[in-house]
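The other protein chains are all here in position, but one chain of the complex has been omitted.
Order as written gives the chain letters A and B; numbering starts at 1 within each chain.
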Amino acid sequence: MKRYAPLAVVVVLAILACAAGPAAVSAQAKDTLTVALPSHAPTLDPHMHFERVGILVNINMFDSLLHRNTKLEFEPSLATSWKPLSDTQWEFKIRKGVRFHNGEIMTPADVKYSFDRVIDQTKKSPQYGNVRAIKEIKVVDGETIHLITDKPFPLLLERLVFFPIVNKKHVEAVGDQAFGTSSPVGTGPWKFVEWKRDQLIRLEAFDQHWRGKPAFKNLIFRAIPEVATQVAEIKTGGVDLIRNVSADIQPELKTHPVAYISSTPILRVHWIAFDMRSAPFDKKAARQAANYAIDKQTIIQRLMAGLGKQVATTVQPLAFGFDAEVKPYPFDQKKAKELLAQAGYPNGVDITLHSASVANRPEFEALGQMLTEVGLRATPRLWDPGPAWNKFSQGEGKGTHGVYGTWGNYSVFDADAVLHPLYHTEPGGWYGKWYARVEGLDKLIDEARSSVDQAKRKRLYSQIQQMIREEAPSAFLWTQYDTLGISKKVQYAARPDEWLWLFDAKPAAR
Amino acid sequence: MAIGTLAPPLDVPAGPAPVAERSRIWRKFVRNPAALAGALVLLTVIGAAIFAPYVAPHDPTRQSLIRRFTPPVWTQTGKAAHLLGTDQVGRDILSRMIHGARVSLIVGISAVVVSLIVGVTLGLLSGFLQGRVDTVIMTVVDVTLSFPQLLLALAFVAALGPSLVTIIIVLGLTGWERYTRVVRAEVLALREKDFVEAARAIGASPTRTLLRHLLPNTFSSIIVMSTLQVAQAILQEAALSFLGVGTGSAYPTWGQMIALGRDFVSVAWWLPTFPGLAILLTVLAINLVGDRLRDALDPRVI
Partner (left out) sequence: MLTLLVRRVARLVVVLVGVSLVTFAILQVSGDPVALMMPEAPESDRAVLREAMGFNDPLPVQFARFVGSIARGDFGQSFFHREPALPLVLDRMPTTLLLTVLAMGLSLVLAVPIGIVSAIRRNSAFDHTATLVVFLGTSMPVFWTGIMLILLFAVQFRLLPVSGWESWAALILPGLTLATFSTPLLLRIVRSSMLEVINLDYVRTARAKGVSEWFVICRHALTNAALPLVTVAGLQFGLLLGGAVITETVFAVPGVGRLIVGAIRQLDFPIVQAGVFLLALIIVLVNFAVDMLYVYLNPQIRVR
């Protein structure tokens, strides 16, 4: 009977041989750039989602009126120049001769149409809130439009950096649905080829792009949810660019023969929203105690490889309105204990902290321990991001006694984009509505967001930062860096707005 | 006959294992070195779980950011204080594994208890009452078997919020139908036996007679099945942790340790590897013991 024994071995070997046979191991074409994203957005229609992973794809297919360079200055894109005509009216000159991927020439009518489809509430664009203030778009002549806002709107230019212009004729011909799934047409450096959901989005260089042809002929966005898989892919050349490389993986990629690391400070700020509706954080002394209890430097150095910057409030150093005069809470456990006693908890108190920032679990657990050490005995609970988002922020506000999270301002470099969602109570930001109860703060935020006098806004934001530093509606932690892992065959650098503007990517010189 | 009930309960040895046979079963069991080794591993794990606070060298939740990613003691930069190294926030891995044994076993065993309670009760009801009740219960079994259970568990844990109790209940409610089928089949088979009739004839309650014969008859198969289900539940908890809805607490389970350590596998291999080995050895041990138990309890294969 012995002759059957080899049978199984043969079968196993056959499978392995099949495996070795194709060996289609990513000897990728030199003119292809492959980017790994954790997932795809629900649509390629740039107006009908508001997801980071979708924006990163859209910006390479569509242009907006303005562009932001790596120094964070506004640059002309589809608008060649712009100027305010009054507090509520702006004039934009539109670039001439720009072609859409379908060959049509872009006109001011396309610009007007693009705004109209977001402002039209029946279309339910998730970006409606960004441009709510725009009341009317007037086509003045063949190269001029006027934007009219219902009140002074200081964030207008910020909002126009991601506001893609679409082709009216095309969208109306194919319909909104098909436009988003099978036939997106823009003016950007790459044009659409195919989309296999949750697998890949394939783009091809657009020869007639007004900036010129991009360096890479093919651009592919793969959807790879697993971090370990992404890292394995970049090491074997299966993809050329991965995002959000954690501090602990970086040393390995830094010394790797096929990849390198590029980091830059970004807006994303970490904070704990204290639930000011209930004990113990209804007491200012308890909130301050928590701020004193956290050793931010140790976390930044030990957990984040130094790629972070401690902050005095949640207003980021990169944002307009940041006041460097307001200083961070120092690490002082003795002071923290005193303040906690003063708040009425000489023997400490048990608290629960919630978070949905799965990627920041080590930081979250370290925070829990640091608070525990001064008597704020914290139980950290980590939740699945989806349901938690509804539970803790906009939907229900059930994050007693605090929620640890991060906020990236949706890449708007202005203090308003962090202050309003975090602290405004009525009608209320995502978190502020539930957790923040600082008297007089709403009024100051409203005042600053309805003025276009930047000097006055700066003064107001300084005042706000002093105020929240003292009142401590949050534990103020740090801002982080964005870190990309990039294949050595590609030349590219991380941007402070976390964008992947791949027109700047070039094949590495050999 | 129900769709799901057509299939014979495969995990189940036929027939009883009377007392007289016990020594034979025991001899069959110990003759197998793999099963003995498995039993030893299991005893060690259970011992670690019970005496966790006394045998663990450190507090499993105690962090030290300075000592994070200390490698195991036998490597060049290892420290004697941390035999198996430390994790991403500097907690002692060995201590976490010892305490993790506790939670993992609690999850596994409690889930099985939930399954047993639901499954055996429904099986008895179904077998005894027959008729409409039987039809309804077996339909429920069929429906349960038709669902993608992991996804359903994920949906419920996500909706209810991650916690130990949620996980136990959800895992328990996705594994009970096997017991229902075994118990029901046994009840139905016994009803037809002569001695039940005889008992009725001499005035004994047939229900009581059935129960008295039922227990020893199904005992062995239920033991084997629940042993294997403990292993499954441990793996399922790991799967849920991987999908982001574990127990959600800082107190470890093995599954959670692997799920969280996997991102660091290329820089600190010891993070996921040791808890991975712990699951591997334990589940393997359970499988080997359960497997051998089945062989030993099964009179067909001698």
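As a convention for this text, a contact is a pair of C-beta atoms (placed from the backbone, for glycine too) under 8 Å apart; a residue touches a chain by one contact, two chains touch by 3 or more.
These numbers come from a predicted model, not from an experiment.
Considering the complete complex, the chain that is not shown touches A, B.
Among B:26, B:147, B:195 or B:219, the one in contact with the hidden chain is B:147. Taking the complete complex into account, A:235 is the one of A:112, A:235 or A:302 that touches the chain left out.
Interface note: of B:72, B:85, B:108 or B:276, the residue touching the hidden chain in the full complex is B:276. Listed for subunit A, the residues touching the missing chain in the whole complex are 1, 4-5, 7-8, 11-12, 15, 18-26, 39, 42-43, 48, 177, 181, 196-200, 222-226, 228-229, 232-233, 235-236, 238, 384-387, 390, 394-396. Mapped onto subunit B, the footprint of the missing chain covers residues 2-4, 6-8, 10, 34, 139-140, 142-143, 145-152, 154-156, 158-159, 231, 235, 238-239, 242-243, 255, 258-259, 262, 265-266, 272, 276, 279-281, 283-284, 287-288, 291, 300-301.
We take it that only the chains that are shown with their structure count from here on.
Computed from the mean C-alpha positions, the centre of subunit A lies at a distance of 43 Å from the centre of subunit B. Contact residues of subunit B toward subunit A in the complex are 61, 63, 65-66, 68-69, 88-89, 158-159, 161-162, 244-245, 248-250, 260, 262-268. Residues 227-228, 231, 246, 248-249, 251-252, 298-299, 302-303, 358, 361-362, 365-366, 368-369, 379-387, 391 of subunit A are the ones touching subunit B in the complex.
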